[in-house]
Every structure is written in C-alpha cells, then in structure tokens.
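Sharing a structure with you now.
Here is chain A:
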Amino acid sequence: MNRVLMAIFRKEMIQIFRDPQSLIIVLVMPLLMLFLYGYAINLDMKRIDIAIIDESRTPESRSLVAHVTAADFFHVTARDIPTTSIGELFNARTARCVLIIPGDYASGLAAGVDPQVQLVIDASDPNVAGFITSYVGEVAAKEGAPTASASPALEAAPSLFSVSPRIFYNPEMRSTVFYVPGLIALILGLITTVLTSIAIVRERETGTMEQILVSPARPRQIIMGKILPYTLIAFIDGLLILVVGSLWFNVPVKGSFLLVNLMMLIYILAGLSLGALISTRVKSQADAFMRAQAVTNLPTMMLSGFVFPVSSMPRMFQLVSAAVPATYFMQIIRGIILKGNTISDVLPQAGILLGMDILLVALSVRSFRVRLE
Partner candidate 1 sequence: MSDWAVDVRDLTRVFGSFTAVDHVSFSVPRGEIFGFLGANGAGKTTTIRMLCGLLLPSEGNGTVSGYDIIRDYEKIKLRIGYMSQQFSLYEDLTARENLEFYGGIYGLTRRRIRERIAETLGSLGFSGHADTLAASFPTGWKQRLALGSALLHEPAIVFLDEPTSGVDPVSRRSFWLLIYRLAERGTTVFVTTHYMDEAEYCNRVAIMRQGRIVEIENPQRLKERYGAATMQDVFLKVVRGEGQ
Partner candidate 2 sequence: MRRVLYLVQKEFRQLLRNRPFLVLTFLSPVVQLIILGLALTTEVKNVPIAFLDNDHTSASREIREAFTASGLFDFSGMASSEAQAARLLDDWRVKIVAVVPHNFQSDMKRGLVPAVQLLVDGVDGNSAAVTLGYATATLAQVQQRWGKAAAPVGPQPSTDGTQPGMTTAQPRSPGTPRVIPRMWYNPNLDNRLNTVPMLVGILLITTTTFLMAQNIVREKEIGTLEQIMVTPVRGIELMIGKMIPFTILGFLQMTVGVIAAGLIFGIWAKGSLLLLYCLTVVFCLSTVGIGIFASTLATTQRQAMFVVQFLLSFATLTSGLFTPIANMPDVVQTITYANPLRYFFIILREIYLKGTTFRFLWKETVALAVIGAVMLAAATLRFQKRLK
C-alpha cells in the first residue's frame, strides 16, 4: 500500500520539478507578493495636501500654522484662497482639507475665549478624514498651553486622574507587524488550494487520471499521493516567507519557531484538501482555478481578519468567518509570532483546524469515489 503511494508521490514531484514555470510561481511569486504587499500596505499617513486660510495674520496664527505643518504629515498646496473656492479646490483635488483661522484668533486667545478654527475636510475618504481631525486636534490642544499659563485667573483646573496607556506586543503600532504574519496565511492559502485543484484536474484533462484509476491504486492513495508533494512545497514556501518576512520587515518571532511550522503544516493541509475537494467537482483547469480562487482568495483576504477585524463585522458574517480555515490560522500565527503564544494557547484553534482537515480530506475522498461511479 505504501509503495503505491510512494509511486504516485514520486511521479508528482518529478512533474512539479520538471515544470520550471510552476516552480517559479511557487517559489518566486510568494516572495514577490510578500514584498509588494508588505510595502504597499502602510497606513501611516503623510504628506496630506492642505490649504491654509489665515485671516488673522498674527504671530499666534502663524505659530499655529507652523505647528500644524511642522511634521511630514501635511503638505501645503494653497494659501489664502477665498472660502468660496473651496468646492473647486476639492474637486480639483488640490487639497484634502482647509484650515481656516478666523480674523479674531489672536485676540480670542488673549481674552481666554476659545477661538474656533475651522477645518474643512474632503471626507470622501473617511479614514483620512479621521486622521486629519485627530492630528490637527492634538496640535491645537498643545497650542493653547503657553498662553493659558499667562493668566493665572484662568488657570486650568487640576485633573483628578491621568490615563496611562500601555501598548502590548507592538508598542510602535507598526502596520507591518500586523500584516506580515497575516500575509503568510494569505499566500499559503492561495498556493495550496489553487495548486492542488489544478494538479488533479490537469491529470483528468490529459487522461492520465483514467489510467491511474484503472490500476489497483485506491482513491485514498491517489488523493494523498497528490496532496503530499504540494504539502512539502507549500511548507517550504511558508518557511521561506516566514523567515524572509520576519527578518526583512523586522517582525521577530516571539514564540516557538517550531510551533509556527507545525501550525503551518496543519493549515496547509486544510488548503490542500480543499483544493482536492474542488477538483473533484470541476471540469476544466480554468474552472478549478476560478472556484479555488473564489473559495480561498476572497474569504481569506476579506473575512479572516487579515485587514478587517472580525469583531467589527455583522454577526452573520462572523459566522461565515468561522467557517474559513484562514481565520483560525490568522489568529494562531499572529498569536505565536507577536504574542508568544504557546501550544496550550493555540490548542483550541489548532484543534478546529485539524478537525477541518479531517473533514475536508474525508469529503474529498468520498467525492472522488462518487465521481468514479
């Protein structure tokens, strides 16, 4: 029985290594994607175009403007335009926001009245709008301090308690820390399901599948013989991405490296058996690709918590998310790499993944058998 399995395994490996194109896709593409995704997704804001309308023209107002535009956050693209032309400014995308300092700014500050500074924002991108608001708000808050201490009568009342935040795991709140482990999940999922489904369908298309079926090889062996080579390859891929990703993007693995590998294996298996399942239900390689895509790519990217938090989704989608293997792996891998989770921490999720593996393999074997009859 083992010999049959080995024979299929060996044939598959030879086929994979003889096809330089698929090799490149399997080894080069993930790295490429890692770098592209890793660099492209960067939520830290900078160089937002701003227009300044300073109706006050006093040292105080200039000080405010200087502080607002000090860091790299803003880039001044227009000054002192009439407020009526703001609409056109936004339409032409010359600036994303306009800071309007009223004429009575300086006098207001001195009198102790909080002068209102308008911040007109093109909120068509609400994320940016939010960032702009908080940033300017902070700068403005700091602005008031020196003037306040000048008038003792209006001294700020002492506060009762302070707030002291401690950021765990990612003190600098870098976005790469968040995305790189997630990328591993994404890329692995992509490769495993798509590759396996195509491999099996290709066999069927060329007619060699029939040849194998006529032999004494059992469906179980055929499926396993197909899945194992890709397991090996995907695993090497995952390792590659992990090592390069953590070294290059400076995302050190806090937990056990070995544990990460083990978990990768379990996840890969899920992807592969899903691919096998899909292959039993499609007719052509093109079909296989599309369906594998729809089932892995979209859910993995969108619903697994890769970018969009699962807890923010409507309840219904959270349920769907619970059926996506990537969701669990995402948590596992982020947990191990970023939080230093140990095996007991990830046991529940790993267990679920293993369960999915078994289910998927069983389903694909049964589906395979059904198609034969």
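These made the cut because all candidates are chains of the complex that A comes from, given by their letters.
Definition applied: contacts are C-beta pairs under 8 Å (C-beta built on N, C-alpha and C of every residue); 3 or more make two chains touch, one makes a residue touch a chain; residues count from 1.
Computed from a predicted model, the values in this text were never measured in an experiment.
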Direct contact with chain A in this complex, candidates 1 or 2: 2
Parts of chain A lying in touch with candidate 2, wherever the complex brings them together: 21, 25, 29, 33, 36-37, 39-48, 64, 71, 73, 90-93, 105, 109-138, 140-141, 143-145, 147-148, 151, 154-175, 177-178, 198, 202, 284-286, 289-290, 293-294, 298, 302-303, 307-309, 311-314, 317, 320, 331, 334-335, 338-341, 345
